[in-house]
Structures are given as C-alpha cells and as structure tokens.
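Have a look at the structure below before the remarks.
What you see is the complex with one protein chain gone and the rest in place.
Moving on, here comes chain A:
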Amino acid sequence: MKAESKTEAAAIGTEPAAVAGETLEVRGLCRSFGDHKAVDDVSFTLPPGGSLGIVGESGSGKTTTIRMVVGLDTPDAGSIALGGRERGRKPRGRAERLARAREIQMVFQDPYLSLDPRITVRDCIDEVLRLHGDHADKAGRDARVEELLDQVGLGEREAGALPKRLSGGQRQRVAIARALAAGPRVLILDEAVAALDVSIQAQILDLLGRIRREQGIGYLFVSHDLAVVRHITDDVVVLRNGRVVEEGRTTDVLSRPQHPYTRLLIDSVPGPGWDPDRIAESRRALAAVEGG
C-alpha cells in the first residue's frame, strides 16, 4: 500500500523537487507584541525526516514560534528556511504562498474545532488536493482520497460522514490525512494528541510513528506532555518565557536535565512516588537562577 503511494506520487511528478534531505533551519527568531517579547532569539534545526519536540507551558512562546514557522505570522527578526528556501518574510504572490503552504502543514489540538462541520471527510480532503493541483481529474483525486484515508485507518463509512458523526480520535485521523494530502515535507503537530483519551492517544502516536517511518516526513511536535515527547521525538527544545533554556537529544534532556526549569517540568509530571516537596525544591532552585 505504502509503496504504491510513493510510486504514484513520483509518477505524477508534482512532488517538490528535493523530496528527501531538506532541513528546516530556524535562526534567531524574534517576535514582540507591544513591549512583550513573546519569542526571543529562538533557534533550532529539524533534520530531514527528524522529529523535534518543542516543549513549554502557557506563555513560553511555543505557539507564536510555530505560527511563524507555518506562515500564519511574520517574525520581527530571524530566519526560517526549509531546504534553503527562506520563508520568514511575507510571500510574494499566490504561487509562493501555495508552495510554502504545501511544504509545511499543521495538525491542531482540537479536532472538534479544526474541521468544517458542514463538509464531509471526503470533500475536506479533496479540497486540499484540488488546491494543490496534483490530480487534475476527479477519478485521480478520489483514488488519492481513499489512499490517504486508508493510511490513517479510516474507511468508506467515515469518508462520507460529516465530522459530527466521528469520534475525537477519528477526527484527528481526518486532520492528519488532510495535512498529508498537501504532500508536506514537515508536519507541525500542535498538541495534536492532548485532547484525546489515553487509549486513543496511543493509537494516534502509533499512527504518527508509522507515517514518519514510511514517508520520511519531519515532525515539529509541540507539546506540554513530556512523556508523549519522550516517545515521539528524537530531539527537544525547552522554551521558557520566549527563550530556549535547554536543547539536545530527547533521551539525554529528559534523563539528565541541566536547566532547573527542565528539572521542574520533569518533577511536576505526576505518577507513583510523585513528591510535592521535591517539586517545591525544584521551584526554589529555578527562582534562584531566574532571580539572579
């Protein structure tokens, strides 16, 4: 199945020229709102087909960062380049805007808000295929819709359904299929499993892992949940108040955190043996660092 999808894409020849080996480079990103520096000199690198976790709490600047990466906001300073193509400034014209849109796609947190309630699953994915013009004829698009839905584990019954007839997990599968329809190099997953029940969350994590292995799409995985980040990312950056306070291989950062904020985040994750006193101690250590 998966092999077929790749051959088909290649045969049609509308995939971006450099399919493999494109790095997303973010350097010195800044964005202020009034006096408030929401993002302050943020840099990171997502290697081709890699998976980078962006971890932080409310106000850390993670949402502002990815809004700039995907193109919903323009940075005050810094650069964002995918495969060397700069996308930090405003696009010139429709063609450039579309080209940028297809390179980086996004899956949002709440599948109850991110799908149009009046449009069936099939039409919702077909719309993306039409917009990006891969498949001129209806038959070609229909086949591709079916293939995409099959990749995310949905069938004919779901294809004809409106979002309201689907469960949260099924909706998130639709949102993933829709993002894949554009043929992106990078997928931004913004708390994409946070709203799901844990048994369903594991299904979606499984699915995301498989898609990355098979299609080599890079993930920017934005999350507050360290346990999820541990299992789905290779590298991680920890954001606090708009700045990167720690970065590295995910396993290293989570097993041997260097910054007191990372330590506080890790201690705060509940579980058996969870200790409020240790958390209070971590918090004091962080206050000492940030006060001085």
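Assume contacts are C-beta pairs under 8 Å (C-beta built on N, C-alpha and C of every residue); 3 or more make two chains touch, one makes a residue touch a chain; residues count from 1.
Rule of thumb we're sticking to: contacts and distances are computed from a predicted model.
Asker: Quick one: find the hidden chain's UniProt protein name among "ABC transporter ATP-binding protein", "Thioredoxin", "Peptidoglycan D,D-transpeptidase MrdA" or "NADH-quinone oxidoreductase subunit J".
Answerer: Record says "ABC transporter ATP-binding protein".
Asker: Identify the residue among A:I119, A:L162, A:A202 or A:A285 that touches the chain left out of the display.
Answerer: The missing chain is touched by A:A202.
Asker: At which residues does chain A meet the chain that is not included here?
Answerer: 57-58, 167-170, 197-203, 205-206, 209, 224-228, 230-231, 251, 254-255, 264-274, 276, 279-280, 283
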